[in-house]
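As you look at this complex, bear in mind that one protein chain is not there, while each of the others sits in place.
Chain IDs A and B follow the sequence of writing; residue 1 opens each chain.
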Amino acid sequence: MISLMILCIALGFMVIGMPVAFAIGVASLVYFLLPTTFMPEVTAVQRIVAASQSFPLLAVPLFILVGHLMNGSGITMRMMTLATTLAGWMRGGLAQASTLLSALMGGISGSAVADAAMQSRILGEPMARQGYSRGFTGALLSVGGLITATFPPSLGLILYGFMGEVSIGRLFIAGIVPGVMLTIALLIVTAVIARRRNYQPINDRRPTWSEVLTATRASFWAILFPVWLIVGIRFGLFTPSEAGAFAVVYALIVGGLIYRELSLRDVVDALVASARDIGMIMLIIFFSGAFGYVITFERVPQTMAELTLGVFSSKEVLLFVIAAFLIVFGMAIEATVVVMLMTPILVPMVVAAGVDPVHFGVVMMTLVTFGGMTPPVGVSMFTVCGILKCSFKEYTVEMLPFGLAVLVVVAIMILFPGLVMFLPNAMMGG
Amino acid sequence: MWKVLDRAEEVLAVILLGGTVAAVFVGATARAIGRPFPAAPEIAQLLLIWTCMIGADLVMKRGDHIRIGAIPDMVSPRIRAAMHLVCIACMTLFLAYVGWLGWKLAMSNWAREMGASGLSYGWVTLALPVGCALMVVSLMRRLATRGLLYSIEPKAHEQEYPL
Partner (left out) sequence: QTQLALSSSQPSTDPLVIAMEEAATRITERSEGEIRVTVYPSSQLGSDNDVLEQIRNGASIAALVDAGRLAPFKKELGILSAPYLVDDWTDYKAITDSPVYGEWVEDLAASSGIRLLNYNWFQGTRQMFTKNPVNGPDDLRGVRVRTIDAPGWLATVNAIGATAVPLPWSEVYSALQLGAIDGAEAQLTGAYGIKLHEVVKNLAFTDHVHLVTGLATSETWFQSLSPEHQAIVTEELAAAGDRASEATVAKGEEVLEEMKAAGVTVTEVDLDEFKALVPGVYEELGLVEAREALTPYIGTAQQ
């Protein structure tokens, strides 16, 4: 039960406002300083360094850089034009366009928060002028980020694959169908609300084929990227861990040579901003390396698996119980932290119960990332409400229908694993 | 003086991150065309840990490391100050101790090779003590210039988190 104590120390430091990375690091170091621990303290330091020496983990900084480069390269604005052309005629046109934009951006960006922040900046004011309440705008843009995080590439799935030793390529492809389901779910919820509140379209008619064609052609190179990504991985041009480097080069070429909007100055700015984001997120991952050693050394995964195995009558029941746990945990704790702490514990558990770790990974990442959009603690929520200046109370009320839709999609994913798994099985072999 | 150093650190971060991307790209391309460059992944990982530690220090300078501010924001300023004090004290001790252990580890494992590149693993380990030392300095600078309440918290709530 030493590991439970260490976990409580970490959570205690987080509650009083210590940066998450340090709360985890300090608590882990405490374990090595305990007189009952036979390991030398320097092992803690070694685990921190060793956490950096994983090749798949390189994908995280690379995709963070891709996100920053896209905004500077004109890809984002072209995607916006396409989304507005496609959905502008619907009731609540701007809101529906924002959901489509999340789906389109999902093929290049891997981060829910980055998508929510970017959309809040460019859509916040236009939506307010159209008469959408700030709470509704915030809730939709925040939850919409979940679509971006589910379509490949996905930072959350990379982290999960890294921590759980699960094929990142398969995880990526498994995210496609859930991404489509989330998009449809959010479009439906928005349509219902828009009808009830009489939110207006922004275009007075459906787009003509030629308008769609023009907008598609303008963002052609950006839409093409996810195709390159899947093809490149599938045919061995690069491994999923290396895909990020190709995405960076692709963004540079599209932004600099094709669109001619990306200046050297923009590239340098993107690199500096990325270095900050990378330092922020990777420090948590590094210090979690020491925490992971504590969990392993205390044999927590084995114990948990032994305790739960046989208690639950079916895979579905086990998954629903874990899902409920992840929702509660994810509501209160930052997504990266949940992934780092829980993946090594949960993956052996579900695998022992006969669940495909790829299927579980998509379920887990959807829930954990969604946790960032809910009170009391949610990075997406803080970011969006901070930019839009909406109250947390209003945000929370407006978020409920979208949250419900997300949970329905997750329930479908748990009950029908085939929906998630048939694409990866078909494309990469069972 | 500080300004020049801060600027230099940003330039360094740009070079390290750019180098990481280049190393991964070159490694994958070389293998795809049948002339593997086995040292590339190791170089990328070496540059990565340095990028991350420098990046972490850049964030420390802004007091912008991901934290949960809900509880400290609810309590009275005096209690909040006390919470911050506990955090900063523990963080400083942690950084100092980990930095020192990391230095010892780096010095003791120069004999350990990374593999294909033949570089010493000590170069990887060294990033940690250097990063810890930089972060202690940055934390103390922030404490001195911004005061207790804004040392691990940015002034404007414009944090951007990547995940």
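Heads up, the rule we're going with is that a contact is a pair of C-beta atoms (placed from the backbone, for glycine too) under 8 Å apart; a residue touches a chain by one contact, two chains touch by 3 or more.
Just so it is clear, the model here is predicted, and its values are computed rather than measured.
Within the complete assembly, A:169 is the residue of A:25, A:61, A:74 or A:169 that touches the hidden chain.
Contact with the undisplayed chain is limited, among A:3, A:43, A:109 or A:366, to A:43. Seen across the whole complex, the unshown chain contacts subunit A at 38-40, 42-43, 46-47, 50, 53, 55, 165, 167, 169, 233-236, 238-239, 293, 296-297, 299, 428-429. One chain of the complex is left out; on subunit B, the residues touching it are 31-32, 34-36, 38, 41-42, 105, 108-109, 111-113, 115-116, 118, 121.
Following the convention adopted for this analysis, only the chains that are shown with their structure count from here on.
Per-chain Cα centroids separate subunit A from subunit B by 23 Å.
Residues 13-22, 25-26, 29, 41-42, 44-46, 48-49, 52-55, 57-58, 61-62, 64-65, 67, 111-114, 117, 149, 155-156, 159, 236-239, 241-242, 244-246, 248-249, 268, 271-272, 274-284, 286, 334-336, 369, 372, 376-377, 379, 382-383, 386 of subunit A are the ones that touch subunit B when the two sit in their complex. Across the complex, subunit B meets subunit A through its residues 10, 13-14, 16-18, 20-21, 24-25, 27-28, 32, 41, 44-45, 48-49, 51-59, 62, 64-72, 80, 83-84, 86-87, 90-91, 94, 97-98, 101-102, 104-105, 124-125, 127-128, 152-153, 157-163.
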